[in-house]
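Left out: one protein chain. Kept in place: all the others.
The chains carry the letters A and B, assigned in the order they are written, with residues numbered from 1 in each.
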Amino acid sequence: MPIAERGYAHWDGTFVERRFPWWPITRLGIRLAFKRKFFKPVFAISLAPAVFFLAGIYMSERIEDFQFMFRGRNGNRLLGVDPAFFKTYFTFDTVLFLMVMLMVLAGAGLISDDLKFNSLQLYFSRPLRKRDYWLGKMATASFFLLTVTLVPGLLFILFKIIFSGSFKFLADYPWIPLSVAGYSLLATLFFALYTLLISSLSKNRRYVSILLFLVYIFSDVFFGIFYGIFHEPAFCLLSIKCDLQQVGAFIFRVRPQYDVPWIYSFLVLTAICSLSGFVLKRKIRGVEVIK
Amino acid sequence: MTAVIRTQSLSKWYGNVLGLSDVSLEIEPGITGLLGPNGAGKSTFLKLITGQIKPSIGTVSILAEPIWNNVRTFAKLGFCPEQDSFYEDMTGWEFLTRLLSLHGFSAAEIEARAERALRFVELAKDKDRLIRGYSRGMRQRLKVAQAVAHDPQIIILDEPLNGLDPLGKRKVIRLIKDFKEAGKTVIVSSHVLPEIEALTRSIVLLHQGKILAQGDIHYIRDLIDKHPHKISVMCSNPRRLAARLVGEPSVQNIQFGPGPETIVFETRDRDVIFGFLPRLVVDNAIDVEEITSPDDNLQAVFDYLTGK
Partner (left out) sequence: MPRNALRSVFSFFFFIGRKARKTRVFFLISGLPVLVALVIRASRLFAPRLPVDGPSLFNNVIMAFDLQFLILVLALFYGTSIVSEELEGKTLTYLTTRPADKTAIVLGKYAAYGLFLLIMLTASVVLSFVVMNIERLADPDAWTDMLGGLGVLALGLLAYLAFFTLIGTFLKKSVLFGLFFSFGWENVVQYFPGSTQKFTLMHYLKSLLPAASTGSPGKLSFLMVGLQPSPAAASIATLLVLTAGFLTAACLVFNRKEYIFEE
């Protein structure tokens, strides 16, 4: 028998098809996130906007009881639950910011910790494909992102029906559930890939945390600067937040804030996701045991 | 001889977890081995005597001075930590010279000391390579170099043989013996008895944060000898072997198993048993597959000493 080389060897056996081979990675990632100090309070805070909007749905059905809050203004118009209501929630500055903070806490170390502790060899010396690894990490980030997007969105629809006592809302806007699902998946996919991209750039979780936050904030700051100077709406493409808002407006069939075709914003987001895929592919291949 | 390091009722808690309990000892010049299984408190003890952490109870003094925040004492102390951590973007030379500059030496002295230390640990020709490119053995030797470059009176080495191949271990053991010849006080920690045996006869045994035994290594061995040794023999005819062994006065207890062709017997005189066992098996035409001493390890020593 030849003498085997020291160290981990790539797993060379035949892959047996299993359902969800990425699930153990996701389960561990979620568990580790909840063990982190401050994660639970931040996670709770990230659900607060959804609670407020849910309260708004209740108030919209009992508008007469809350008329005193509007001082002569049309409460129905202010609290109407329509596609704009959903678009407002999903593209609310605070909600997007909280999604970034969730990724700072739960997603910063997803790949950077594996690079720091040379864990990639541990993963790939087992019957695990690269795509299972990626899916596992993506699913960890997506879990938290979907809890502030898809879950509240579907709950809004459900409670609207319950509070109104009829399906009129769905009859008026039958495409709303699809829009909710579509935008949630888009935002989740984008933020998950964005997080993994930045996490793969450094072995230091602290750098990654700062970069995650910085890139998001600075993109918006630079948009503000250039828009303030040139008054040219095209600069909104610089801002990740604005791109998501533009695409969200299209998905919920609402007039966008800036007079820029939504497709350009979508292309910007797609470009960032593609960059993420490209970088991740190279970074994961960097470990010699990976084929 | 005057004690170089003195601890009095030294105890350390990490929250509710006991790291070290009531350790009082005096360490004299020469090599002292600090022995214990993982989690025994060796690293905690070393961190306490190097001023990394504060005791919860008790005192530590180095050369009759307290160690915590006492920069004067650090000039006489060299510490090789257990963790494999460096400023990876530096070369070995830069790492050593920059650390020496913190001792306040002149530039010429820094260079001379760094050269000497690197030659001592046989890293002189790799001094200009980045540390991130060093092998495990080179990194370990660089750690030793930074601990001795300033010519300290006391050298403390936490698991210096970890991760080294046999050649590397021999080199470091030789280095440590050279330190002793130079009149230094050296404390070496390890969880492997033979490694310490190669270095010194004077040891301190730690277990669950307490001192289990202290003194000459043969004294520790004697403690083991008070307990019978187990010897396991896997052979073609265990019953015939057992029948021959029953009459031997040095054999105390014979059991069959755990396998079908195995017997395990106890003796207080291992040397006597191993003296006549080969002749016994040859004379009785017994085919022996394996002879082992299941309790000839540190765990067994601790099990005996802790009454398990």
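Basically, a contact is a pair of C-beta atoms (placed from the backbone, for glycine too) under 8 Å apart; a residue touches a chain by one contact, two chains touch by 3 or more.
Just so it is clear, the model here is predicted, and its values are computed rather than measured.
Enquirer: Check the whole complex and report which displayed chains the hidden chain contacts.
Expert: The omitted chain makes contact with A, B across the full complex.
Enquirer: Pick out which of B:Ser9, B:Ser101 or B:Ser236 touches the chain that's been left out of the picture.
Expert: Residue touching the chain left out of view: B:Ser101.
Enquirer: Which of A:Val81, A:Leu105 or A:Ile240 sits in contact with the chain that's absent?
Expert: Touching the chain that is not displayed is residue A:Leu105.
Enquirer: Could you tell which one of A:Leu185, A:Ile217, A:Ala234 or A:Val279 touches the chain left off the display?
Expert: Only one of A:Leu185, A:Ile217, A:Ala234 or A:Val279 touches the chain omitted from view, namely A:Ile217.
Enquirer: What residue numbers in chain A mark contact with the hidden partner chain?
Expert: 37-38, 104-105, 204, 206-207, 209-210, 213-214, 217-218, 221-222, 225-226, 228-230
Enquirer: Write the list of chain B residues that the hidden chain touches.
Expert: 14, 50-54, 69, 71-72, 74-75, 77-79, 81, 83, 85-87, 89-90, 94, 98-99, 101-104, 146
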